[in-house]
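A protein chain is absent from this complex, but the other protein chains hold their places.
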Amino acid sequence: MSLDPLPLCLLFSSALFCLGLIGALARSNTILVLLGIELMLNAANLNFIAFWRYGPVTSPATGVMFVIFSIAVAAAEAAVGLALIIAVYRHQKNIRLQEANRLKG
Amino acid sequence: MSLSAQYLWVIPALPLVAAAIGALTPRSGRSLVAGAAIVALALSFFISCAALSTALANPAAHLTHNFTWFELGNDTVRLGWLLDPLTAFMCTMVTFVGTLIFIFSLGYMHEDENFKQFFCFLSLFAAAMLGLLVANSLLLLFICWELVGLASYLLIGFWFHKPSAAAAAKKAFITTRIGDLGFLLGLLWLYDSAGSLLLYDNGNGVLEATALGALGSAATVCGLSVASAIGLLLFCGAVGKSGQFPLHVWLPDAMEGPTPVSALIHAATMVAAGVFLMARVYPLLTPDALQVIAIIGAITALLGATIAVAQYDLKRILAFSTVSQLGYMMLAIGVGAPSAAIFHLLTHAFFKALLFLGAGSVIHAAHHEQDIRQLGGLSVKMKLTFATFAIGTMALVGVPLFFSGFWSKEAILHAAHATAGSHFPFYAALVGVVLTAFYNTRLIAETFFGHGRSHAAEHAHENSAVMTTPLVILAFFAIALGFLGTPVYPWLQARLSGETAVHGHSLLDGVGLLVLSSGLVALGIGAGFALYGRTLRLRTKATAPDPLAIAAPRTHAFLGDRLKFDELYAATFGVVNTFLATASDWFDRSVWGGIVHFLALLGEFSGTVNREADEQGLNAGFDATSEKLRASGQAYSRAQTGDAHGYLRFLAVGFVVLALVAILGGGA
Amino acid sequence: MTLSGPLTFLLQLPLASAAGAADAFLERLPLVARDWVTSWLPEPWRWLVNSLLSIAVILSVFGLLFAYVTLAERKILGRIQNRPGPNRTPIPFTKLRFFGLAQPFADGVKSLTKEDVVPRGADHLLHFLAPVVLLAFSILTFAVIPYGRHLVPVELNAGVLYFFAAGAATELAVFMAGWASRNKYSLLAAMRALAQLISYELPLLLAWVPVVLVAGSLSTTEIVAAQAGWQFNVIPHWHVFTPWGAAGFAIFMIAALAESNRSPFDLPEAESELIAGHLTEYSGFKYALFFMAEYFGMIALSGMAITLFLGGWHAPSPYVEFIPSYVWFMGKLSALLLGFIWIRATFPRLRMDQLTRFAWKFLVPLALINLGNAAFWSLSFHWSGPFQILRWLISVLVVVGPFVLLGRKLSAGVAPRVYRYAV
Partner (left out) sequence: MTAALVLIAVFTLATAAVALSLRNLIHSALLLIASWFGIAAFYLWAGAEFVAFAQVLVYVGAVSMVVLFAVLLTRRSRADTVIAPDSVARAISAVITGIAVFGVLGAAILNTSFARLSPAGVPPLPSGTGVSPVISAPTATVRDIGMQLMSTHAAALLIIGILLTVALLGAVVLAAQDGPESKQESP
């Protein structure tokens, strides 16, 4: 295993991504699932920064830009997601994700 | 204090912002909207003063600032601002008179429930008018021109619940639009031949030597040179906007609007736009075109003065006098004296605004009574209004030496006399002077002297200071402004023609003309006094007949019907229009309607056939297919488990499988 | 390393004081002192000691300031309410009282020796962490404020953002305190406090955005540098002396009052109505830590207000520039803190609905309009002559017009209360 910073950063971010994935898959509380998804988003942001920092193109701040927009979208996503959770809670009196399946075929 | 042409847009932008504030404020924000409108226009006035001082520093220069609006294929459409003495004088006048009228409106419209909209519209109007003045592109000028038309439509029809006001607004809008069509055609033709609509553009503008030379050498069409044709088309727009014969009919009807609107639109600004346009494009006009303009102007001047003699409505008399005075201005342009035309425009703006505001003051005091037969004896009750109104009238008539109208009219007469072309305009103008003096004497006598001939007139009293103060200020200028352009020291004309030196000449040079016109004025006043002044004591009731009607009943009735122009138009254009409409209607109903009915029957028949075939033949097959589709859909829908975890897991596993395939496949 | 290092250093001192204001001896005194201390140490250690020194200085100076602000507050409130305030604490083992100057230390000893009560069933870890987190983040905010010409602990490119990012974390501590107490009233009060903090976060942020817009930087040092210079040598170029700056400063200070839970926005604690809001279940030194963090927050926000609007460490006139910059900073800070105390003694408390309505319907729209105003200001910077007057006029109108309109809307249907039987 090399000690270059770029692979390390990427390993870090993929580990974070997989943790988020495991959380989203394993937990039944919708809030925790949403938080897992937030973690996955953050892992993607880590990649942007890592490539911006150590990638081939050095000058423009494109990676930073992307992360800024991504954070804004994540904020919107969190607000809408949690509002959805509250709406779901009002309908079925709990927020277990596997019970929210009324539209199944 | 100086102003770069680059910042000229601030002048129209300020009232525009005020209009926007007005549009966005709720109905209750009366004082805010009125305050914003007045403050914005006052600021515009100060900036206009800065512009004026800049322009006067170098009157021959045309300071411009051009920029690209958008590009369309290979053509770039460019707009710009222009600063020269013409623009600067007009801007200063419009903002100053406009501010006074706005202030007057505070009092006049105070009880109106749509007070807020009124100031919003006024600001919009002022913005459009100022935009028209600062434009360095005929396109931008045309856009603002149309905006002015829209604003005047809104303002004339402000009391839209009155059917007559709504009709007058419509009439004004449509009549001016006829002229605008000619204007637009002229613009397109000009763009086609000159390749630009910028007025001044470092030698490439349409008013500069290159383009003018190119136009002059262009081929002729039907005996007219292209330049003359374009000039006359542009003049069409001015005819509509400035109420020249034969499109003058809208202007008197526009008096249905509130009086400050009449003062603003029909005295100071909008009607002046046509004259301004002609003065602006003056370098473009050929002698042929100028001849036509002079004759139209002369006819208008005579016509307006003649009709005004037999009107009873206070504001309508003033309106016809406006028509007549605009005729004078056009006449001046036609005889080659645009600076005299603008001089008269400026003086006229002040004294006509004064007259309209004075009329507004009278009307407001007399509980919205406008019929001069119902008024009378107001000189005692409204001393200040009477004094200022009298000053305005004397300026309008051209009472010698001390009133501005005298000097500006003198300049026009002088130019008309000196012209190389036809002398018809000159004689028409002289007759107009007599008539003007006559009907104004009648107006003053009927309104302010004698007995109050109605309840309203007897109980009128002077208005508040917010209404009388503008009158006093305007009266001052109605006197003072004339001294800017006396033959002895024609400062204004010199600056307008781009000269820095002023070449005055002694009064004695044109003394014959001076004496002649003074005599004509005296004649008119004398005739008016003889006919009206002496009989005032006898008439105490509103029903008493007009002395002129007794003297010449048929002429009076004909004049009173405004030479039956409306009837003439109704009988000619109206009848043709109605006929065409009826014909189209018939054609629509029977011919096209028949075809459509036939097609519809055909469709109905084929539909019946289709349905039969469908029900008997096709349906069985479709039903079977639908069943199959539904079954397969149900099968697929089982994959839709509603288990979000399952979807996510599926996604992740799918990713792993695909990645493995890619890695192993790529490695192989 | 020999002793010659410190000695040569001392010899250079007179030379240093010969130059201009920026190099005046008093101005450089803190730097000189620091370099003198570090010059005793071997080279590789110096940077670490440098940082530790600034941390130690900030902690001690502002710790002491906190102690005496509490004393000053009690004394001044007492004066305003016609009573003497604390004046009896003597120097230990003597009878010297000195107006009760030892009071803060007595308070400290008292709160340290009190029993630390934790409710049964409370979340022990969070109960402990809440004051720690709060205090930590309050102290973090001190890092980017420029205290003097040469005195910025950390120079950050996005210093202002850092300040408010660290400030945002205090909300977390409030929530932790309310939730960990296992007391439904604590929790409710914490929710109310959060609603207030979030509501006033928005005007607070929007109030300083115009400054960033005009100064063109998020760095605190550059914002201070942008306010250098004087008009006619008496009117400093501080942002507060522009229409948008004055409005921004007012909004900022109001929002800062609310953010630091000060009267008249002290609903979360409201000692006279609730017990202590989300701090009900805290006692002893934890309570003191909360108290300390709140005062730190207030001091930091005042420091930021000085940096953003009041010209930072700049002197108000070149004639008094000989007074070193950090003295000016501390002077302005004391003035603002005095203002806080005075307001507390003067204004009655708001109701919850009035509080949120004031933020959302008045401060936020006003701050947004002010942002546009600042944009206009920076776009019209080259206007001169009569346009300069026009610029001021428009800018003032943009501030005053919405202020009047919004204010009228806010107080519509509300009349001053009439006390019919009280004379």
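Lettered A, B and C in written order, each chain numbered from 1.
Simple rule for what comes next: a contact is a pair of C-beta atoms (placed from the backbone, for glycine too) under 8 Å apart; a residue touches a chain by one contact, two chains touch by 3 or more.
Keep in mind that what you see is a predicted model, and the values were worked out from it rather than measured.
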List the shown chains that the missing chain touches in the full complex. A, B, C
Options C:Leu161, C:Ala270, C:Leu338 or C:Leu368, residue touching the unrepresented chain: C:Leu161
Decide which residue listed in C:Gly216, C:Gly372 or C:Gly385 touches the omitted chain of the complex. C:Gly216
Given the full complex, what residues of subunit C touch the hidden partner chain? 123, 126, 156-158, 161-162, 164-166, 168-169, 171-172, 175-176, 179, 182, 187, 191, 194, 198, 201, 216-219
Going by the touch rule given at the top, which residues of subunit B touch the chain that is not shown? 645, 649, 652-653, 655-656, 659-660, 663
To test your reading of the contact rule: which positions on subunit A touch the chain that is missing from view? 1-12, 14-23, 25-29, 31-32, 35-36, 38-39, 42, 45-46, 49-50, 52-61, 63-65, 67-69, 71-80, 82-87, 89-90, 93, 95
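One rule holds for everything that comes next: only the chains that are shown with their structure count from here on.
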Once you've mapped the touching chain pairs, tell me: line, ring, star, complete or other? line
For which pair of chains is the number of C-beta contacts greatest? A-B
At what distance in angstrom does the C-alpha mean of subunit C lie from that of subunit A? 36
Distance from the mean Cα position of subunit B to that of subunit A, given in whole angstrom: 63
Between subunit C and subunit B, distance of the C-alpha-averaged centres to the nearest whole Å: 60
Touching two or more other chains - residues of subunit A: none
Going by the contact rule at the top, pick out the subunit B residues touching subunit A in the complex. 634, 636-645, 648-649, 652
Complex contacts: residues of subunit B adjacent to subunit C: 1, 7, 32, 43, 46, 50
List the residues on subunit A that touch subunit B in their complex, please. 21, 24-25, 28, 33, 97-98, 100-105
